[in-house]
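Just dropping this structure here.
Here the complex is missing one protein chain, while the rest keep their positions.
Going by the order they are written in, the chains are A and B; count residues from 1 in each one.
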Amino acid sequence: MKRAAALASVALLAFLHAPLLVLAAFSFNEGRFAVWEGFSWRWYAEAARDQRLVEAAGNSLWIAAAATLISTAAGTLCAWALWKRQSRLLTLGFSLSLVTPEIVTGVSLLAFFQWLFRFGGLQLGMHTVVLAHAGFCLAFVVFVVLARLRTMDASLEEAAMDLGATEWQAFRRVTLPNLAPGVVSAALLAFAISFDDYVITSLVAGVDTETLPMALYAMARRGGSPVVNAISTAIVALLGAAILAAEGLRRKE
Amino acid sequence: MTRRALLFFPALSGLGGCLRPKRRRLNVFNWSNYTARETLPRFERETGIEVRLGVYESNEEMLARVMSGNSGWDVAFPSNYFIGPMRELGLLAPLEHRRLSRLGHLEPRFQRPGWDPALSFCVPLYWGSSGILANPSLAPVPSSYADLWNPLYARRITMLDDPAEVYGAALRKLGRSLNASSPDDLRLAHAEALRQKPLLRAYLNAEARDLMAAGELAACQTWATTAQQAISAAPHLRFIHPADGFALYADCAVVLRESRRRELAHLFLDYLLRADVAAEIAIETFTATAVAPARQHLPEHITRMETLFPAEETLRRGEWFEPLPPAAQRLRDRLWTELKSA
Partner (left out) sequence: MNRLRCLALAPAAALLTATVGLPFLILAAYAFLSRGTYGGVALPWTLENWRRLADPLYAGILARSFLAAALATLLCLVLAFPLALSIARASRWKHLLLALVMLPFWTSLLVRAYAWMFLLRDTGLVNTLLMRLDLISEPLPLLYNWGAVVLGLVYAHLPFMVLPLYAALERQDPALLEAAADLGARQWHAFWRVTLPLAAPGIRAGVLLVFIPCLGTYLIPDLLGGGKTILVGTLIQNQFTTARDWPFGSAVSLALMAAVLVLLWLEVRRRKEPLL
């Protein structure tokens, strides 16, 4: 049975990576179309020269970083506060956030901003995108961090407080360090969700906030420029290398 | 951590304001295929105005974004049948003709178009049609939309993923106007579309071009511009303006009412009316230009493209899309949903 499971796993990993391999292969294709014409780096050079793509990638990183920071900070604190005491209202809010289809989140946020702007004279822009992203990442962060908290022993914090620590100190010195792996994985999840979002972003984006998924989608719809393949492959390769490096470091410890 | 996070937020929204360059700038929201490589850099060099270009892929997408009246865009390019609705919604700024010295460059038929006879709100700059792109090496070339109901083409054709185009083709097949909006007409068109659906590979927009170039499809309904791009890649393909009629559309430059830089916006519109600028866009993007003097700058192989510049006689079969009355729109959407779920 073990062998059957291993075989099935390999097949599944192949299924997950098949489209990536296609992307990677054709990112090195000399020609523009899906016929192999020889090896070349030209699409990578073109991707690096494409001002719009570079800027969109920068925007995406900025937005994802800001949204991750905000949602992870707020979400971690919230999960800690919810740890021992439930809040029905917040639970309902988070469930609502999780069951809302992306398109509905996007449209309702746009409608909300439209109402808000009637009085504020504000414009759609970086702040609306970051706010939207932080909002839809929040529920995931709370979910992940709370799951980690539930495996932890609440009496540790109480012991610290018995020994004279304030509640905040107990959180900072005792709970937070133990919570770190949960917080890190929540942040990674938030970053991934924010970095890849197209549906919501395209609705609440303003003039200076074209993100990478928006730029890539526009290019793909115009007829799969190999530049799209090149930049996607580059991102996966970079992240793959980062993961390998992190794994290597972990092993050394 | 909370305090830092809270501080970070207003700081971020302020960032855009602080970093914004001192140069005057203009925000242009355009279709992805209407800008040549030099169009914007030249304008920036000549005027010192910085242009920020954003692109969209459908009228609906553009409308959703600018509807708030606080999107930040100055200039947009809705299609002709979106001009009326956008004006009604109060999204368009009236044009100041004294700032548009080259308005006379427009071809005569775009001087007084049905959707904005006095050009009070829009400058029609690009136009085109939809029709049939066919692969003669796979099957006989269809000559009309009615041919796309022939079982000969079963599973080797696609239609556009757009209710106006699919029902429009069915209506022309039935000998009615594209814009017929009575419930009976719409139901008849729907019945035709239902009959056609089993013959279709899919409802596709831009993706059909790649399938045509790869030789997977015998024919597809598509836009002239998209078709010309496919023909350039695969010269054996042919574009047909259907004998039973086809849709015409014009994409028009407008200044949005929310714009605080209307003067610059007019400057940009006038720039786009320049013959050399319009010609350059037509050459690089395969779109038909409405700027008459641009024709002289076009090489012969472009002006000879029947796909983009059909003969007058062919054009007479074309029909401009009009906005649908609300009740008809609702019925059409319900029928479209029914067609998709059939």
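The definition used in the following text is that contacts are C-beta pairs under 8 Å (C-beta built on N, C-alpha and C of every residue); 3 or more make two chains touch, one makes a residue touch a chain.
All values reported here derive from a predicted model rather than from experimental measurement.
Asker: With the full complex in mind, choose from B:126, B:203, B:249 or B:286 the residue touching the hidden chain.
Answerer: With B:126, B:203, B:249 or B:286 as choices, the missing chain is touched by B:203.
Asker: Determine which one of A:62, A:117 or A:198 touches the chain that has been left out.
Answerer: A:198
Asker: Name every residue on chain B in touch with the hidden partner chain.
Answerer: Touching the chain left out of view, chain B contributes residues 2, 5-6, 58, 60-61, 63-64, 67, 85-86, 88-89, 155, 158, 161-163, 197, 200-204, 207, 211, 214-216, 323, 326, 329-330, 333-334, 336-338, 340-341.
Asker: Which parts of chain A are in contact with the chain that was left out?
Answerer: 1-2, 4-6, 8-9, 12-13, 15-20, 22-23, 34, 70-71, 73-75, 77-78, 80-82, 85-87, 90-91, 93-105, 107-109, 111-112, 115, 131-132, 134-136, 138, 142-143, 146, 167-168, 192, 195-196, 198-199, 212-213, 216-217, 220, 224, 228-229, 232, 235-236, 239-240, 243-244, 247, 250
The rule is simple: only the chains that are shown with their structure count from here on.
Asker: How many Å are there between the centre of chain A and the centre of chain B, using C-alpha atoms for each centre?
Answerer: Chain A and chain B have C-alpha centres separated by 34 Å.
Asker: Spell out the residues on chain A that touch chain B in their complex, using ranges where they run on.
Answerer: 33-34, 66, 69-70, 73-74, 77, 110, 113-114, 117, 121-127, 130, 202-203, 205-208, 210, 218, 221-224
Asker: Write out the stretch or stretches of chain B touching chain A in their complex.
Answerer: 1-2, 4-5, 8-9, 12-13, 15-16, 27, 32-33, 52, 54-55, 57, 61, 64-65, 67-73, 205-207, 209-210, 213-214, 229, 233
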